[in-house]
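One protein chain omitted, others in place.
Just so it is clear, A and B label the chains in written order, and each chain counts residues from 1 on its own.
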Amino acid sequence: MTRWQKIKSILIGLFMLAIAASLLTYREDAYGVIMVIFVMILIFSGLRMLVYYFAMAKNMTGGKMILYMGILLTDLGLFANSLVSVPNTYILLYLVAMLFLSGIIDILNALESKKIEGHWKLRMLRGVGSIAAAAGCLFFRNSPSTVVIIYCLGLIYNGVIHIINGFRTNDIIAIQ
Amino acid sequence: MYEVKNDNLNTELRKYQNLLTVSGEGIILCGLWDALKAILGLYYGQENIYKLLESVDAEIDRSIAVAVVTVIFAVTALLVFLLHFGAGIGAVKEGKGKKKGNVYLVLTLIIMAFAVLAVAGQISRLPEIPQLAVLMDMATAFICIEVFVGAVVSRRLKKRIGKEGQQ
Partner (left out) sequence: MNGDFHYYATYCASVIAGYSHEEALKICYSANLVDFCSRTFLRTVGGPLSAATTQLQSELADVRTDILGLQDITRIWASFHFLPRNLNALVKRGTRTYRNKYRLICGPNGELLKAAVELAKGKGYEAAGLAMHILADTWAHMYFAGTPSLVINNTDYNFRELIPCESGFENRPVVFSHNPAAADDPETGRYTASLYQVSENSIMNLGHGRAGHLPDYSFMRYIYIPAWNEYREILKDNPSDYYHAFTQMVYALKYLRSEDGIFETDIYDTESVKPYEEKIMDILTVRRISSADAWQEFGESLSGEKIPAFSLMNYQKEYREAENGNKENTCLGRFFVAAMSQKSMVTSRIFSTGSILAGRSIDYKVEGLRGIRDYWQIVGEELGVGKK
């Protein structure tokens, strides 16, 4: 990793720790915060797609579909923002799905990395940790406050690993 | 072997056929999203079903009312989606050079009419509702216009190419 990538990894880790701390403070009210984050991600993704269309994709054959998808994503975000009584179940399902997916991706990447003798242990640990957090959220689904704690533990765990990654040394091989 | 057709007419024809195809797919996506939005809004929106049926007294009556309203909404949402699907698939078929028809254009006109009415209604309610809420309906109207443009121009270009081919 380059110096900038290392700094980025540490910053992401610190940000995750900050989010976890805030969520632990709010506990049950954290669901609303998570919903807000989800809405912002959607709107941001939609707007980003729209910017991409006008900057690049309008010169591409069939690029108009990207414009339509950008509008749809933005509207999805705006619509999610307007919902007032989303059951916590759906927010929980979204959290579990995100944790589970990111865990699977980390494990698959770790296995690939292991094949090519790259660094894999930390990534495997992160993947297993994410899946364990997802399982924990499902197990304690009837206790919203417990779910928030488990989710925050998952966030803290991921954040710490990002920070460790940032301090890891690289191999440099010279021609000699 | 094969002579590439990159003259202006053929290139333009491809462009508008592609526009027709992509806009057709866009209409189908809009239809799917509109139907989903209607159902989600019914349960989780500001003016949700529970608020609408507050005046219904008995528990059993309220359950029946919820069920009836849900079924009506679901059927309406399905019809809305089918309307969009019919319009979209017709555009896609003509865009890919498979089948030419006019039914999908009529359906597109209906969708556009609804979209324009919705935009007008939402604009009249500003600033009560968020300005960007009108975005989707404007986009739907825009996509419908693209379908018309794609259909009309590609048909004209095909006729011209046919005439020039005969000459």
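Here is the rule we go by: a contact is a pair of C-beta atoms (placed from the backbone, for glycine too) under 8 Å apart; a residue touches a chain by one contact, two chains touch by 3 or more.
None of these values were measured; they are calculated from a predicted model.
When the full complex is taken into account, the listed residue touching the unshown chain is A:Ala57, out of A:Ala57, A:Leu95, A:Ala134 or A:Ile150. Considering the whole complex, the residue from A:Leu47, A:Met69, A:Leu93 or A:Met124 that touches the absent chain is A:Met69.
Across the interface with the omitted chain, subunit A contributes residues 2, 4-5, 49, 52, 55-57, 59-63, 66, 69, 109, 112-113, 115-118, 172-176.
For subunit B, the list of residues touching the undisplayed chain reads 1-2, 4-6, 11-12, 14-15, 18, 96.
The rule we apply is simple: only the chains that are shown with their structure count from here on.
One simple way to say how far apart two chains are is to compare their mean CA positions; for subunit A and subunit B this gives 33 Å. Those residues of subunit A that touch subunit B in the shared complex are 61-62, 64-65, 68-69, 71-72, 74-76, 78-79, 82-87. Subunit B makes touch with subunit A in their complex at residues 18-19, 21-23, 25-26, 29-30, 33, 37, 40-41, 43-46, 48, 130, 132-133, 135-136, 139, 143, 146.
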